[in-house]
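Have a look at this one before I ask anything.
What follows is an incomplete set of chains from the complex, kept in their original frame.
Labels run A and B following the written order; every chain starts at residue 1.
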Amino acid sequence: MIHFGGDYNPEQWPESVWASDIELMLEAGVNLVTVGVFSWSRLEPRPGEFDFGWLDQVLDLLHAAGIGVCLATPTASPPPWFTRQNPHSMPINRDGVRLTHGSRDTYCVNAPAYQAACLSIVGELAARYSPQLWHVHNEYGTTCYCDFCAAAFRRWLSARYGDEATLNDVWSTDFWSQRVTSWEEVLPPRATQYLGNPAHLLDYRRFVSDAMLEHYRSQRALLSGAPVTTNFALGGWVPVDHARWSREVDIVAIDDYPATLSDRAFAADLARGWARDGRWMLMEHAPSASARAVAEPYLARGASGICYFQWRASRGGAEQWHPAMVPHEGPDSPVFREIAALGAALRDRSPVTVTATIALLYDEETMWALQAPHLPARELDYDATVRRWHRALDGPIDVLPPTAPLAGYDLVVVPSLYLMPADVHRALRDYVRDGGTLVLTAGSGQVDEHCRVTPGALDDLIGARPLDVTADVLENRYGAGTVFYTTAADPAPTLAAAAVQARGATAQPLGGPAQAVGGTV
Amino acid sequence: MIHFGGDYNPEQWPESVWASDIELMLEAGVNLVTVGVFSWSRLEPRPGEFDFGWLDQVLDLLHAAGIGVCLATPTASPPPWFTRQNPHSMPINRDGVRLTHGSRDTYCVNAPAYQAACLSIVGELAARYSPQLWHVHNEYGTTCYCDFCAAAFRRWLSARYGDEATLNDVWSTDFWSQRVTSWEEVLPPRATQYLGNPAHLLDYRRFVSDAMLEHYRSQRALLSGAPVTTNFALGGWVPVDHARWSREVDIVAIDDYPATLSDRAFAADLARGWARDGRWMLMEHAPSASARAVAEPYLARGASGICYFQWRASRGGAEQWHPAMVPHEGPDSPVFREIAALGAALRDRSPVTVTATIALLYDEETMWALQAPHLPARELDYDATVRRWHRALDGPIDVLPPTAPLAGYDLVVVPSLYLMPADVHRALRDYVRDGGTLVLTAGSGQVDEHCRVTPGALDDLIGARPLDVTADVLENRYGAGTVFYTTAADPAPTLAAAAVQARGATAQPLGGPAQAVGGTV
C-alpha cells in the first residue's frame, strides 16, 4: 500500500465542513492525513488548560471512515500565550534581534521553558491517542544565538573536544588571535566585525542540528504504539544534518518544493539514501493539476507515501494561497479531480524497491562549509553542482552520505566533496582498491572535518597534484580500480569515460538494475 | 485665484536675505508660502522656552507684501533637546532598533511625551498667529513598533473588534496556532521567524494610519480662524489611508515627486478623487526649468494651488541639492526665470472644474494587502497597474476610492482590486444592474477586508469562475449593464470593447466632458 493524503487542519473550519472533508477524502482515495501540526493554541488555549474535545471528534470521524492518522506534536508553533509568558524562549538572530510571535517556528530549542512546555503538551497527546504514525514537530530549522544556546554550545563543544587545547587546535584559533583559555570565552557566531572562523561556523551548525535532535528525542521518548518520524525540510539554510537524523526516525519523511521534475528525482534518491531500509515517504509537496506526473519521479524511486500540504486551502493566514488538494474553488476544480485520479491510480500500486549500481555522494556538512566566505571557488553552489551530476547520470542512482558503504557499486560519483574526514578518504581508497570506478570532481577533499586544509591528501588517488592538473579529465588506475578526476563543469565527457570502465568491470550496461548489489543502503 | 508659492524656510538664512526673498517672491508672482515646517528647534530652543521674534518679523514682511501664509506646525521634526530628554519617544523599527535624532521625522506618534510636546508648541502658535492656511505637521509617515504602539494597537483592535473571539475569526488565527486568549498577547508585527499573518499586517497599517490621524486631530482641535490641512506623501511605504484622511482636512493637499507627466496626471486625478468638493492643491513638487509644462497636468485636473519645495535652495543639510525656486545659482538662472514666467501666467487663471464620465478605482488598503508575501501574483505592483490603466484611458477620469458613489459614470474601471469588502461588492453590482459598464481585471475581489479568500464572490458579475477564464476578455450582461473581465496585461482591447458599450449607453464619445454627472466626487 502507498500512503496517500496530506496535512489536515480541521480547526480552521467550522464543524459543519468536517463531514464533507471525510467524504471528499474517501472520494480522493486518501488513506493518511497529518493532523495537529498547528493546533497548539487550540489544544492548550491557556497554560495547562487542555481542550481535546474537537480533536477526539475529528479522529473519530477519520477512524470511522478508515482513514489513517499521522498525529503531529504541535511544538513547532507555540501559542501567543507562551510568547507572552516566556519572552526569553524566543529566538535571537545573529544581530541580536529577539524575534517575537507573528508567524510560526518562533522558539529556541535550548530554552528550558520551551522544552518544558513541549514535553507537557506531548505527554498529554501521548497519553490520549494511538495514531498510525507519530509526527514530531514540523520542519525543524530555527537557528538561535541566545545565551541559552551559548551555554549549550559550550557543553556540546566540551563533550566533543574535551578540553580547550583541543578546541584551539581544531578551530585553528591561532589565526587572528582567537585562542580561548576557558569555555566561557566561546560564543555563538553572532554579528562580528569581519569574516568568521569557518570551523566555528561549521561547528555551530552541527551543534544546532544536534540541539534540535535532542529536542526531537525528548519527544520521541514519550511516544509509543506507532512509528515516529518528523518531516525534513530541504535547503541550504536548514541547520539539520539529515543523514545523522535519519538514524533516529522510524521512516524518513521529506517535504519537497522544487521547480523541476529532475529536482524531484534527486530529492527522492536523496531521501532513499538517507533511509536505512529504502523506505521513505513524501510528507509534503504542492498539489496541482499535474499531480500524477509530479508523483511519478517519487514513486519510481521508492516513495511509500505521496502526501501534500494541505488538504483544504485556508481562507486566511500566511499561506492562504498555498496550493491545496481541495482548493478555494472547491472539489469541482481541475486540481481536486487530478488528485482523486491519482488516489484511484495508487490503490493498486505498491512501493517500488530500487536497486542501483551507481552511487552519488551528497553531504550537508560540505554544503554548510561551502557557505563560508573567502573560499577558492567563491561562486560554487554545492547543491546545484550535485544536482547537475545527478541529472547527467542514467538509471537508478543512490544518493548517499559519504559515510555509506560503497562496496558493490559499479560507479561512485563524488562532486565537489570539499570536506573529507579521514574515514571518507579511507572509504574511497578501499572502494577503488577493490576494483571500483570513482569519479572525483575538482574541489573535493580540500579540507578535513574541522575545515583545515589537507594539501596532498588525494594526490595518490588522483595521480597528480590537483594544482598541476591542466586536462579536463584525468584517468588513473589505483589498486584494482580506476579513478577519474575532472575539472570540467560538464559531467558528460567524464561520465562517458567512466561508463566504459565501469561497464568493463561488470559487462553490463551502466546503471541498469540487473547488477544491483545493496543499492538501497 | 490659484495659489502659487512654496516652502519658505527663512531661519536658514541671515535676516539680510529676507528682504530680497520678498522682492523675488513678488517678482515671481508668489501669493502663498508655507512657513515653519522645520522650525521647532528655532521656535522652542529649550523646553518651554519660546522665541517667536524672528517669525513675527518674517510674517510681518510677508503680510506687508501681500503674500499669504500657510503656517505649519513644526511637529514632524522635534529638536535635539527633545530626543535627549525623551529617548522613549523615538521610534523603534520592526527589528527592535531604536532610532535617534540625525534626520527628520524621528518620533513615535503614540508616545505621551511627544504628544504633550506637540500640543504645547502648537498651542503657542495657535494663540499667536492667524495665517491664511494651517498646515499640520509634514508628510505623516513614520511607522513605529514600540511598546506605546503595542498598547495603542490593542486598544484600537479592542474598539474595532470588541472581543478576542472576533479577532481570532477575522485574523484567521487558527492557521499556524496564532489564536489569542487575551489582548495582551497581541503585538505589532515585529521581526519574526517567517511569514507574517496578512490580516495582522494590514490591520497594523490601518492602526498606524489612525494613530497618526488622531495626532493630526489633536492639533486641529487647537487651530482656528483658517482652513486646516496637512500635506500627503504618496508611495507604497506611506502608512496613511488618504481616502479616509481626506474627510478630515479642509483642503486636500499632496506632495508629488514623479518621473513622468502621465504620473502627474494620475496624482492629480487621485487627489481630486479624495477631495469632497473637487478642490485640492499641489503642496510640493520640484521646481525646474520646465515648470510651466510640469504644472499643466495638475492645473488641467483642478489644482487650486501649485507649490514647490522649496523657495530658496539650502546651503547645507540633507537636501541641499534638492531643486529650489531660487536655486544656488540665484535668480539669474533658467529655473527662477521659468518659475517667474509660470507665476505671471497663473495670475489670470482660475482652478478648473473637472467633470468626468469615467471612474477608475484606486485603494490604498489593496496596495498594502498586495505587499504581503506569498500572493498569487507575486510580482504585482498595484500602483503601477492602476497607473497603466489610467494612461490607457482618454478624457477626464475620476480616480476614486472604492467607497465613492458610482452612479452616473459611463464607465467604471477596476484594476486588480484584490481586497473587496461586502459593501464594495454591492456597490459594483448596483452600478452595473442600473445600466453601468464595468471593467474588472483579473485579481480583483480575491479577499475580503480581513484578507480572507472569498472564492466565487464575483462569479455572477464575471459570468464565470475566474479559474475557468481562458479568454483575454470576457463580456457579460448583468442587469441593465455590462461587465468586462480581463486577464490581459494590455488594457487597450478591453477598453476598446467597453467603449463601444459605454458609448451606446450615452450616444456620446467615451470620456467626453459633456455627459459628466457628479464627476467630482
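The definition used in the following text is that contacts are C-beta pairs under 8 Å (C-beta built on N, C-alpha and C of every residue); 3 or more make two chains touch, one makes a residue touch a chain.
Bear in mind that the values here come from a model prediction, so they are computed numbers and not experimental data.
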| item | value |
| --- | --- |
| Complete complex - number of sequence copies, 2 represented | 3 |
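By our rule, only the chains that are shown with their structure count from here on.
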| item | value |
| --- | --- |
| Inter-centroid spacing, chain B versus chain A (mean Cα positions, whole Å) | 48 |
| Residues on chain A engaged by chain B in the complex (per definition of touch) | 9, 11-12, 38-42, 45-46, 74, 77-81, 83-84, 91, 93, 95, 97-106, 142, 313-322, 328-330, 333 |
| Chain B to chain A touching residues, read off their complex | 95-96, 171-182, 184-187, 189-200, 373-376, 447, 450-453, 455-456, 465, 467 |
